[in-house]
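Every protein chain but one is kept in place in this view of the complex.
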Amino acid sequence: MSMKPSATWVRSLTGACIGAALLAVAAACGAEEPTATAVPTPTTEFFEAGGASAAGVAAGEAELWEERQGGTLIFGSAKEVTSPHAFTTTSSVDGHTKEATWLEPLIQLGGDGNLYPVLATSWVANDDSSVWTFHLRQGVLFHNGVEMTSADVIWSVNYVMDANNAARGHGELAPLVRSIEAVDKYTVRFNMAGSQSSFPIIISDISVLPIIPVDSLEPGEIQVREGSPGTGPFKFDEWVPASKTVVTRFDDYWGGKPYLEKIVFQLIASATSRGNALRTREIQLTERLTPIFAGRVESGEIGAIEVSPATRSGYRRVIFNVDSPIFDDIDVRLAATYAMDMQKLLDEAFFGLGALMDGVVPPGSIWDDTLRACCPRREGDPDKARALLAASSYAGEPIRLIVGRGQGEPIGVSLSRQLRDVGFNVNLQVLESGVYDDKQATGDFDLSPKGGSWGGDPVIDAAGRWRCELTELHYNNQTRYCNPELDSMIDVYYGLTEIEDKLAQYSKIATILYDAVITKHMGWNFTRFFGWNDNLKGFEHRGEGGYTRGPIGGGLWRVYFED
Amino acid sequence: MAILDVQHLTVDFALDDGGTLRAVDDTSFTIDSGEVLGLVGESGSGKSVTALSIMRLLDSQADITAGRILFDGEDLATKSEAEMRTIRGQRISMIFQEPMTSLNPAYTVGDQVSEVFRHHLHMGFGESKQRAIEMFERVKIPRPKDTYGKFPHEFSGGMRQRVMIAIALACGPDLLIADEPTTALDVTIQAQVLSVIQDLQHDMGLALLFISHDLEVVAQMCDKVAVMYGARLMEVGESTSLFTGPRHPYTDGLLRSIPRRGQPLTPIAGTIFDLRSPPDGCRFHPRCPYAEDRCRRETPELRALEPAGDGRLAACHFPLAGVGAKA
Partner (left out) sequence: MLIRYSLRRLLETIPTLFIISVIVFSLVLLIPGDRVLVMLGYSGGDIADVISKEVYAAMEIRLGVNDPIPLQYARWLGRALQGDLGTSPLHAIPVMDIILARLPATIYLALASIILGTLVAIPLGVAAAVKQNTWVDHLANGVVLFGLVTPGFWVALMLVLLFGVYLGWLPTFGYTAPQDDFVEFLRHITLPTIVLGLDFAANVIRFIRTDFIEQMREDYVRTARAKGLSERLVIWKHIFKNSMLATVTVLGFDISRLMGGSTIIESIFAYPGISFLLLQSIFNRDFATVQGVVIFIALMVVFMNYLADILYALLNPRIRYE
């Protein structure tokens, strides 16, 4: 493994033409054959075999399965599944765990940026993307033994759409979908609210729309102690709050029997403890190991363990509160922007592990090219910052820089130093996460580093942060920046179908944001590592903190123990 | 025959600053079986240290540096701790000044008495309890049976001192050391407790070392009296004759300082010296109205005085005549 972002990864991103895939994939998948050439072979084979699996696996497969099957994997989780509820996702780990095991979406976003069929085998839009038709995979059984049909998908969608159910995906799904109807037993039709070309990427997020059987939950039922039946390779078995989640093998999985008999997601909150337990083989796989631990594995000090960085586990950005008396002046924001040297920050706060970024887009991607063309990076330039500051309205008022405890702390320290260096008066507040969230929601801050993760589209991922209507709900738009022109541009974007059009529109949106100076992007951080025992085979992860995606390139479905 | 024969007892205390303090200096006296010896003197004169030396219960910083303590012919000063444990509580017992704190607050008085029987005489619980109740009767505690299960805090000081006496006399010792046993008590209670001690001493034929600074009590209780001043014995003699005719100026001074009807109170002039730096010669000389040059140079030995025969000893170069005070 490499401690630096792997060159292959960047290339594959570009090569795969994430964006091009958007519609191309949709169209291509309609033809049951993904076009993207960079799709790893197992995936392709898998989908070829997908239909066949129900009819019986090839003789060689059966032998292989016999050879590899069995065993209990104990996975050291950094955070817990806070509720086994299918429509409640309280953290990325919560979502990843469910997605890796018992819940599946209709389609998924692969590590290459392409969309792949899961419970839907193909999907197609009408000309203006106001109607989306999804063909469902046939022969998929829920864990309760009942076959999945249109009715289940319709019920799941409607459940999410009803605000009273407080489903996690409501905010994303409700504005887009007007209604859903069954075309036949295995086909559903979404009638969209206007033109929604980006719809597939939105529902590819497991936290937005997992599919569970009709009537699995009562209306308004938000407290459950058992997971609803899903379609994933593992069945929900047991959930103990603040302790563990257990899943067992689902022999009738539509993709073929998984190897592992059981997986225990054991909550071990301390990264050091996870590392130790991995060394003693009490756990065989874990996430969010520290760079120090990974370094010791790299150097050979710790043996029999493999580590791999979650290269896109998240990015960091620094946001300005434009409502604050200090930063309502764009010149002051600009001065602060030039005061921040992000490479220095990565070095100081993230052991130099990370990659600089210009917006919420992966480096080297087509989005990145667009961004670079329209909006040249504002490198750290203290002299320029000092000059801008001197000419601005800033009179030495203390800046409330709020950071969360833990990882936020070194960022806060480094940022304060840089800002003070050019003449800002910084009041650094290191806060417990709840207080940190509260202050952001109530606007009791001037400047704050925040996290985020790549969902496959820079506008759809982040639109909520920019919309005027969402300034009222400050947990969405926390910069409090409002520009109706930007909002209408985003609306237009949602209706675009061609990648060229999208890139052009993105360029306009990015320019507005660039000129508004509401955010400075810090970079992707690569400080989280997966680690596993060397006798554990078949583990792949997406590189973004998720170890999942069921059939798409790895996950836990094809993990097995080598004797 | 003397049951206790203390010869040239010297006890030194190691001080925190590295120096030493002589708390008992070259002290000798005897007590016969059935005899009561009163040891009198001011506070800090070495009475209690003498008593604790006999019990070998001195603090760890105190050390018997010279002399012998012959008890029934055997030197206690050289006994091992284990040997001493068979003597304490069984052959020599001691009662202390503070009845309020000398009993263990966490155990019943019955247990604290019967424990001695169990420990020294290896009795069982039933028998030791029986014997303890008998002891309560002997020290005249009312309702001895009810007393057994009660805790020290349920009793007055006088009753507690009776319990202490019961403990001390449980095994029928040869020698009882009573260190200011009634000082902390009211006068009426004092008399009752003294009468209990006196009766039992008489009944059991005990030798009693009675330590007190109260000359009247000593006169009433004791056959013989030893007067201590500044770690040394000043005078020893028969109780009656010593009180009527003191030969040492210090004894004389003590007697004069007792308030008596119709007589002027004449306290001894000056104050007691600091034990860390005793004066040369006779220790009493700075306060002695009769002191002469020799007193300042030579330390007088405790010696028999003329006329011989009455057993009077005094440590004075110029003893008084012995009949009343010198004019």
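We call the chains A and B, going by the order they appear; numbering starts again at 1 in every chain.
The working rule: a residue touches a chain if its C-beta (ideal position, glycine included) is under 8 Å from a C-beta of that chain, and two chains touch if they have at least 3 such contacts.
Computed from a predicted structure; not experimentally measured.
Asker: Just name the one of A:P117, A:G404 or A:G531 that touches the chain not displayed here.
Answerer: Final answer for the missing-chain contact: A:G404.
Asker: In the whole complex, not just what's shown, which of A:T72, A:N126, A:N158 or A:T272 touches the removed chain?
Answerer: Going through A:T72, A:N126, A:N158 or A:T272 one by one, A:T272 is the residue touching the chain not shown.
Asker: In the full complex, which of A:Q108, A:N165 or A:Q505 touches the chain missing from this view?
Answerer: From the options A:Q108, A:N165 or A:Q505, the contact with the absent chain belongs to A:N165.
Asker: Determine which one of A:V146, A:A373 or A:A441 touches the chain that has been left out.
Answerer: A:A441
Asker: Considering the complete complex, identify which of A:S393, A:S433, A:S488 or A:N535 is in touch with the unshown chain.
Answerer: Checking the options A:S393, A:S433, A:S488 or A:N535, the one contacting the hidden chain is A:S433.
Asker: For chain A, which residues reach the chain that was dropped from this view?
Answerer: With respect to the unshown chain, the touching residues of chain A are 80, 82-85, 88-92, 94-95, 163-168, 170-172, 174-175, 207, 220, 222-225, 239-243, 266-270, 272-273, 276-277, 279-280, 282, 314, 404, 432-438, 440-441, 450-453, 461-465, 470, 472-473, 475-476, 478.
Asker: In the full complex, which residues of chain B touch the absent chain?
Answerer: Counting only chain B, the missing chain is touched by 55, 57, 81, 84-90, 93-94, 96, 98, 101-108, 115-116, 119-120, 151, 153, 164, 167-168.
Just so it is clear, only the chains that are shown with their structure count from here on.
Asker: Just how far, in Å, is the C-alpha centre of chain B from the one of chain A?
Answerer: Taking the average C-alpha coordinate of chain A and of chain B, the gap between them is 92 Å.
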